[in-house]
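Every protein chain but one is kept in place in this view of the complex.
Chains here go by letter, A and B, matching the order in which they are written, and residues are numbered from 1 within each.
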Amino acid sequence: MALLEVDNLHTQFFTRQGVVKAVDGISFTVEAGKTLGIVGESGCGKSVTALSLMGLIPKPPARIVEGSVMFQGRDLTKLSERELEDVRGKEMAMIFQDPMTSLNPTLRIKTQITEVLDRHYGYSKDEAVKKAIELLEEVQIPRAAERLNDYPHRFSGGMRQRVMIAIALACNPKLLLADEPTTALDVTVQAEILDLLEELRREHDMGMIMITHDMGVIAETADEVAVMYAGQFVEQTETQELFDHPEHPYTEALLEALPQLEGEGIRHGRLRSIAGRPPDLILPPPGCRFAPRCPHASLGDGCAEQLPDLKPIRQGHLVRSRHPASQREAAVTA
Amino acid sequence: MSADPREAYASGTALPDVVTGAAAPGAGAPLQQANLWRDAWRRYLQNKGAVIAGGIFVAFVLFCVIWPIVSPYDITNDPLNFSEAYETPSLQHPLGTDKLGKDMLTKLALGGRISIAIGVGATLMILLIGVVYGSIAGFAGGVLDNIQMRLLDALYGLPYLPFAIIVLAIIGENNIWTMVIALSIASWFTAARIVRGQIITLKENDYIRAAKAVGARWYRILTRHLLPNTLGVLIIAIFLELPGVILGEAFLSFIGLGISPPDASLGSMAQEGREVYRVHPYVIAIPSIAIAMLVLCANFIADGMRDALDPRTRETKEH
Partner (left out) sequence: MTAFIIRRLLWTIPVLLLVILLTFVLMRQIEGNPFRRTSRAVSPAVQQNLERKFNLDEPWYVQYALYVKGVFTFDLGPSLVTRDRTVNDIIKEHFPKSLELGLLAFVWAIALGIPMGVVAALRQNTAYDYTLMFISNVGYAVPSFLVATLLIYYVSLKAGLLPTNGWEGWKYKILPSFALGLLPMAYFARLVRGSMLETLQQDYVRTAKAKGLRRRRIVMVHVLRNSLIPAVTAMAPLLGFIITGTFVIEIIFSIPGIGRYFVTAISSRDYSVVMGITVLTSVIIILANLVVDILYGILDPRTRDART
């Protein structure tokens, strides 16, 4: 049985301006020991997805209106807040994008780590401190014992993210959600953090969901990947397959937007960007949501009228498009 | 370093930066402020509390201005009428009469005129002093700023009302103008601090550097770029100073150190009522409630404006 099975998840925000359908029917599974990458541009709903899994969406305006999240045999959407609190931090953990603001500036690192241990395992003070030092060493923070007493502002960005990882791993969770963990960091540090994550993931045999807007990160870390656009998945497959045979026009555009400095696909001249903006999630267009920006949509093909389903185009490769790449080639050669 | 609680309340949020979004490139470009104010006005109108408060405030001001003109009673010139003293509210005297038989409703309007006049006058004066002092300090920076701030620290050490009392004593007279001067001198510090803070924050913006790079002179930068962007915060500060000034005047008049007869403010009306509150509570209650109402309205209006001008705080309130 898969570690995590999400089925038809719908998360909506009820605001004064209307109902924002942030997550509009996505399904996926994560196997133990594997990494699922969710990639998409800002505002597509990927962070909300992760927060929905943990039940961390702000409850008054937001709500999971439909769908199930099966984790370890239980549907998380049906659990009470207290039950969820037992799952969070212990079975499922999350690290966030901005390590500067994600740590409490007025508490020592020691407290921020030990409180998790105390909460879920009831460690004594000494045991907790010892374990905390171990954790810091695991994330490769030098002079761990001394630095334990420091406040967050004494650490650099990369170090803070390591601390966050240490906190997340403290109770050996089975699943780790990483919401753009490297976006706020320097490029040189990014690679280190990703490597660290991968190493720890393998050691602890965790499943991981890596959320990012960076295809490069996907290439490095994800076993499987889902491309998200305007609250829905538009393509889902294994990573290698996605890079070798991207089908959805959006995926292609994302890949084309990557700078290529050397090798086969070397690109000169201007970087390609995707024209236009994502649709309004309160009143999404009736048809394909990418249609306004899609170079292959044209009048009369139904793209703007009817939303295509997420269908397999090959074994293990789902696409939500009327013009997947392989069919386009076929049409041309025909 | 002392901080006025109103400062934390008013200036904790920086105003959304208009110019970088809307202005054409180059220094001295006209600020496209129209959109900001229209949007803010629209947002303000969505805040029911603020709109009601604004309405009450305006209504009361109108009442104070118009009623004495149309009222059948002439407070200053009518003969004293002790037989009608301390009447309870009736059709003839909707709010009763005072110890000299004068109509309370008309007195309230007149008192309101003076209290509001002093309040508004002092607030504007505070604004003026504050803007001048604050922009010099914020813009000049360095040693001058330091000196100005130390001076401000010292001034903060002087207690508000006693300071005003002393200033009044110096001036010698107690009329509307002197009250305005005294109260504003005693409380301009916070406004100066806020202006300085804003200027310092805005000074670092790139469009200021752009303006300097094109050779704009300092007074142009100050008046054209910096001050207009502080306008929003200033307006909020005004409405936050208003209650303090109104209450200040009320307190001073209440203990007899404020407005002297024949002028009467809401505060001095309350003082008159103090003597007989056990028997005729409404004489002190009426002006006091009017004061409270003005202060409350000013607060709500300030809240409304703050929310209207800085959408960030609104989002917090939404859920």
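Everything below uses one rule, namely that a contact is a pair of C-beta atoms (placed from the backbone, for glycine too) under 8 Å apart; a residue touches a chain by one contact, two chains touch by 3 or more.
These numbers come from a predicted model, not from an experiment.
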Q: Looking beyond the chains shown, say which of A:96, A:123, A:229 or A:290 touches the absent one.
A: A:96
**Q.** Touch criterion as defined above, residue of B:126, B:227, B:295 or B:309 at the omitted chain
**A.** B:295
Q: Sort through B:101, B:243 or B:304 and give me the one touching the missing partner chain.
A: B:243
Q.
Residue by residue, what part of chain B touches the chain that was omitted?
A. 1-5, 8-9, 12, 150-151, 153-163, 165-167, 169-170, 172, 243, 247, 250-251, 254-255, 257, 270, 274, 277-278, 281, 284-285, 288-289, 291-293, 295-296, 299-300, 316-317, 319
(Q) Even though one chain is hidden, which residues of chain A still touch it in the full complex? (A) 54, 56, 81, 84-90, 93-94, 96, 98, 101-107, 115-116, 119-120, 151, 153, 164, 167
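Just so we're on the same page, only the chains that are shown with their structure count from here on.
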**Q.** Distance from chain B to chain A - Cα centre to Cα centre, in angstrom
**A.** 50
